[in-house]
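Supplied in structure tokens, the structure appears directly below.
Here the complex is missing one protein chain, while the rest keep their positions.
Now for subunit A:
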Amino acid sequence: MPSFPALLPLLFLGFGAVAAMLAAPRLPRLSRVLAALALMAAAATLAARLWAPAGQSALLSDDGLARSAGMMVCLAALGSLAFLRPGGPSKEGPALILLASLGGLMLAGATHAASLFLGLELVTLALVALFVLPLTRAALEAGYKFLILGAAGAATLLMGLALAHAASGTADLQAFAGRGMMLGLATALLMAGLCFKLALVPFHMWTPDAFDGAPRAAAAFAGAASKIAVVAALVRLHTLAPPEVWAIGLGLAGGASILLGNLVALRQDGIGRMLGYSSVAHAGYVASTLASGAPMAAEAALFYIAVYAPALLAALCVTAALGPEARIADLRGLVWRRPLAGGAMALALISLAGLPVSAGFFGKYIVFTALIEGGAWTLLAMAIAGSALGAYYYLRFVALIFRRAPDPAAPFLPAADRLLLLLASAATAVLGLRPDLLLDPLRRLLP
């Protein structure tokens, strides 16, 4: 039986969403504060119960994986909250972010077809609303792509769940543990549905638009928080599914994402589009880690996505401050105009490139090591090639940040953005020096 404290985080987010929604029309600021408080409360409850004995209900599991991933989802969602401007068009934004986080938490704990589907759809639908809310052309385009592809992904997932149910007679996700033609097909379809949210090739088409024209809060959530939740779901499933289907499907999608994401990102001059394609590549590293079948794959995948999230949030935050459709030239001399924004952006890009002192260096370490341990040599070669490409295009942007040509126009950074940049940079730098602070708990919490 699930205990009441185990449900508390979900209750915080659910009631928080209602409260934020009620406050939104009259008191948008209060709505933001409520949402932040709800997320913090949820994260704190999860943190407090991190080491409590695991529990299990018919729909949700309350174990180390669900708690740690849920906590990271809440923190990343808090980061996305900073992207909402108080006077912006999306008054309902805070409530939507809470709903999406609620979906994320369900996804991280899902042990049943119903909860998995519910969690996934909650994230998708809340994000669709968040995407289209400004009702601009770019926002509608991004939201539309997200919706259509999301619906296709959801349909695929449902088909997979239905097949698994038909083959095994149960809707419990344990059903995937068996073998056979039907279950193999079911797993492949399920995987495809989840790959959509990770933006793996060939389900990546929504990402560049999401990162470029769309509201940044939606992009931040779709890029960081929702990916953490999906990785958690994949981690839970990857011990159940037949390994060969898993290795082939995720391996192909992961390898293709690494190559395509990096190759296309190489040619982007728009910062948002570059980050979008690079996020495809980073999802590819995570997927190949899970495909490798290494014993450490689970912790490696979660660690990687966890160190990716703060770097992405910081980079997106600076991009947002530079204005819509920011291009590489807008970064020129940023560090001299706004030391905090420039420094945080440089650190974030260095982390994405995987150079020390940044968490990304150890992210690269853990992914390469998992691929070596699993003997996935082709994927390792792809990951090395991808990192080589990444080194070039990220550093191209870093080079401009330090260019000695001060431009008088300094972007405006509200207090929430400054706080986000500080916290994200601190997380990136600290994990760049002491990766074990995150890796040790993950190792002990994961099954």
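In this section, a contact is a pair of C-beta atoms (placed from the backbone, for glycine too) under 8 Å apart; a residue touches a chain by one contact, two chains touch by 3 or more; residues count from 1.
Rule of thumb we're sticking to: contacts and distances are computed from a predicted model.
Chain not shown in the complex: UniProt lists it as "NADH dehydrogenase subunit M", one of "Beta sliding clamp", "ATP phosphoribosyltransferase", "Cell division protein FtsI (Penicillin-binding protein 3)" or "NADH dehydrogenase subunit M". Considering the full assembly, A:369 is the residue among A:56, A:136 or A:369 that touches the omitted chain.
Screening A:46, A:99, A:195 or A:350 for touch with the missing chain picks out A:350. Residues of subunit A in touch with the missing chain: 336, 350, 353, 355-357, 361-362, 364-365, 368-369, 372-373, 380, 384, 387-388, 391-392, 395-396, 398-400, 402-404, 434-436, 439-440, 443.
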